[in-house]
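Shown here: the complex without one of its protein chains, the others still in place.
Chain nomenclature is as follows: A, B and C, assigned in order of appearance, with residue numbering initiated at 1 for each chain independently.
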């Protein structure tokens, strides 16, 4: 039996506990959220193009509501709620806290205006500053830990804000540009795919929970794996086009039953955001419409498409345990939001397997379920992760719009197998 | 056989044809549209709370598209289209002109922004000004007549803009106020209802089409009516509450079959915008939430509710011919948009029947269908009215948000029998 | 002003009142219902292929329920209800009588079996026989009149039973045959269409109500008509194919707005039951699949298609008043159910206009609404017709599956403008 591998120590740095460090981190994350909104007009903040998408202004209000509800009201004596009605409007899904406003109708509210929501943010920021600096020492640790949770929560909404505004802009026939991507100096080519072998046996999976992590990453526990191999890089657009050309979207034999039904009902012919214009494929990006680059990783595919591609290729998707075993052996580097591209890019490293972190979330074949011995957080925050453990699938590794500091090897993202509007892609695996 | 009654001569004044008059009228109507938008924030312009509602910014772009498409492009040499994509975005339903953007998704577009749409309006206004002042004399009459159509069209959208923003604000849990109503000096009471008798026989119905009117008001033709009576005023909130108290919404015997199904499926218990708070009824108005005033005319009821009320009361709704016969004998006065109330008000006149004009559109028992010999306008403008002549019902008389200059005795409004978001109410009729 | 035309005297014969005559008629109509079921297997009785269709066994139970509920229970002392639960299962839509079982789910009930329902029929028949022969004289007239209503009701369900079983068999990929049509000796050709002119003026419309008729045919009243013309025969399949070939189903300019939406949503390309097989058109009939005969009247078209065809042809549909004015001048002869064809056939008469009666129900441009002074029947039977007076359109003249004795010039049939599963067709009209 293999010895449990240690998690890289930089993960622990997450858990800063001096008041100055927490305040700095708080301000940093909050500023990043607002920076992401810089390119937007007031009208852009209001739109919800499908039930899963939230308007930008809802995101930036909701993350403030989170601090108000779970930090300021319980911890800060005399805190004055900004607006009593916001608890109804900006609660997402904490049913034991209260009944939230209907999710698919978030885009039907013009008020509060964007300006008012920024005043709300400022009100919360000022109160958080006071709480961080002045809270009684007896409460500090609990408060600091929960603040770190709130900041990780806000980082998740930073990513959602970008996936959602991309959906909003892609829906619009005018195809607006969110930002002009930084020119990249990366050579655009795709290395030949190779296989990296891993030995099976008993391995440890999950996080110890000492540094910050979400409850669903714990407890650390043992799993038995067979020998396996991972592809040395992500599946590229060029490879996915081969699948398309081979009739991938027309042939039920490659597909899960639900996947094939979805292909038929939705009329899928290509990844989300792809359009064929005058004989060639284009796709919508946060920098507007661009020709599909065959060297870049394929993105905006569902689990169904990932699984069908793997089936067609005679391979399979990795399990989350296999992925984590590989990832834990690498430093957390890659094409994250900090690169300023906000788009996956062709491989530019000799490391294998490459692209484990960043670029696109990698679908696994593992359904999202509780780790053995899982205990959700106490109180309403227990609804954060645990209640979603049905019908969803695990994705791993972060994407080009994930903040680098947000990711760990043990990080479990989860979406429905038919979801495509996240930056999700494909890495192949195989038995050995 | 009765001699055909003459329409009041002020109707003809509609059809002004000097260039200065047309320009003045153009600028007046266009300014009114913009004035109606004054209370709105950019976010308010974007919202579509149900498929029938259009976002404010769509309304103000669409009416400009109407001038661009049907006036400027065909008539003004060298006219430069503001944005080629707008033809797709702001065409409403002119299918022979082109395929319009999906109506229920108008609220999913953040771009063009409100500011850009105002630039579009300014561009069109300047071109219209040039065309009105400089167009060749040979084209003037056709151009002037169609401009008057465009202005009447814009007035219709002024009314829709208000009904739609009311829906948007009523949907919002914050119940925003559109404007503070002018204080009214009208005594708030409801006179006892009386009956006004009319003799039957052959009567002329419809407009001669000499002054401006819509195609669906023509041709003028004869109908045979039995003797009948009209109620001297509109049904009030107080009277409608009696129907509610008597179990009106719980008893199928009063209802059309489709009406009862709608009551069940929609859970109707009261007119639209009514809410019971701590034991009394309130309703949403353009001035915010207000207690229901029992002397005011009931408003925001469907044809189904109007018909059920009439059935319960042992009466019926008037036919459109009966209504027009009564209306043609009166001057066009009443509580129109110009009163600044934007809300129906209790009767304040000795005239009987009172409230024929203004306050609320009056549902008739007449289905919307072509008059004998009806011919739609030529070309795409033929789609303006004729293609809607199925399944809808006629309403007459204008409302408190209709511009007074927009209304004629022969004016035919039409909505589906289940529609409630217009300012629609009830006048009873009876046989004699 | 024209003198009121008299209705043909054979209509009055409907209203037989001796006990023997009523019993004979009762047994005759009931036997016809059962004869219509002869070709069916028990499985065929159970199927509901769309919400508007009812299973055969529901029809034959419901018509018995009608006699039990409206005749036997109120009139026959000591009548023993066959099964208490049937009141719930076989009430159609009499809400003031009780809550009926969900209409779209009628096809989900295997029990009661067909055999049990026939026992129910026999039970009702025996009780009706006793009531007819022995009821106290004081009640006889009321009972006899209502029995005639019940028999007309059963005749309506005879027609529905056939339209519904046709839908059931047409849905089945095996395309079962209901019956082999009698060979017809009628020459199959279509005479050239001509126009028959009618003078306008005041005309009487509706039934006096002295002989049996439905409440919606009364009261007799005056209407004013312009001069008009009716086509000398029905529109044929060949003519409708010209419309199809000319792009009729692809061009919105001919269509009502709702009609065009329906064409798009339902993918209509031809009348209901038409299929293109190896380059030619076939249609499903009660005698199985047959090639479309271009001389036969087009059938199974909606009001939308009828209106679009008329629009394309530069004509219009008749109003119900125009149709009745023409029909009242003819004897009631034509291709009714008694011909044994159960299918419309090519014109075979010199009479003009031909085919007013039988073959296909003729869509009119008139919305179904109450005649001036209309009063529904008292009690729950008041729901029979009156509550459906919204959103539906009038059809006139009966069809090839209507019993001849069921039809009158004043008979008003009504369906939704998108309905196609009735035997409905097109006659053109024009202004003069």
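The definition used in the following text is that contacts are C-beta pairs under 8 Å (C-beta built on N, C-alpha and C of every residue); 3 or more make two chains touch, one makes a residue touch a chain.
Worth saying up front: this structure is predicted, and the values here are computed from it rather than measured.
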{"item": "Interface partners of the hidden chain - shown chains only, full complex considered", "value": "A, C"}
{"item": "Which residue of C:168, C:225 or C:272 touches the chain not shown here", "value": "C:168"}
{"item": "Touch criterion as defined above, residue of A:143, A:255 or A:415 at the omitted chain", "value": "A:255"}
{"item": "Residue ranges of subunit A at the interface with the undisplayed chain", "value": "93, 95-96, 202, 221-226, 252-253, 255-260, 303-304, 307, 316, 365-367, 369-370, 372-373, 382-383, 387-391, 393, 417, 431"}
{"item": "Touching residues on subunit C - with respect to the absent chain", "value": "41-49, 57, 85, 88-89, 101, 107-114, 168, 171-174, 176"}
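Here is the rule we use: only the chains that are shown with their structure count from here on.
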{"item": "Arrangement of touching chains [line / ring / star / complete / other]", "value": "line"}
{"item": "Rounded Å distance, subunit B centre to subunit C centre (Cα mean)", "value": "38"}
{"item": "Whole-Å gap separating subunit A and subunit B, where each centre is the average of the chain's CA atoms", "value": "48"}
{"item": "Centre-of-Cα separation between subunit C and subunit A, whole angstrom", "value": "61"}
{"item": "Where subunit B touches two or more other chains, by residue", "value": "none"}
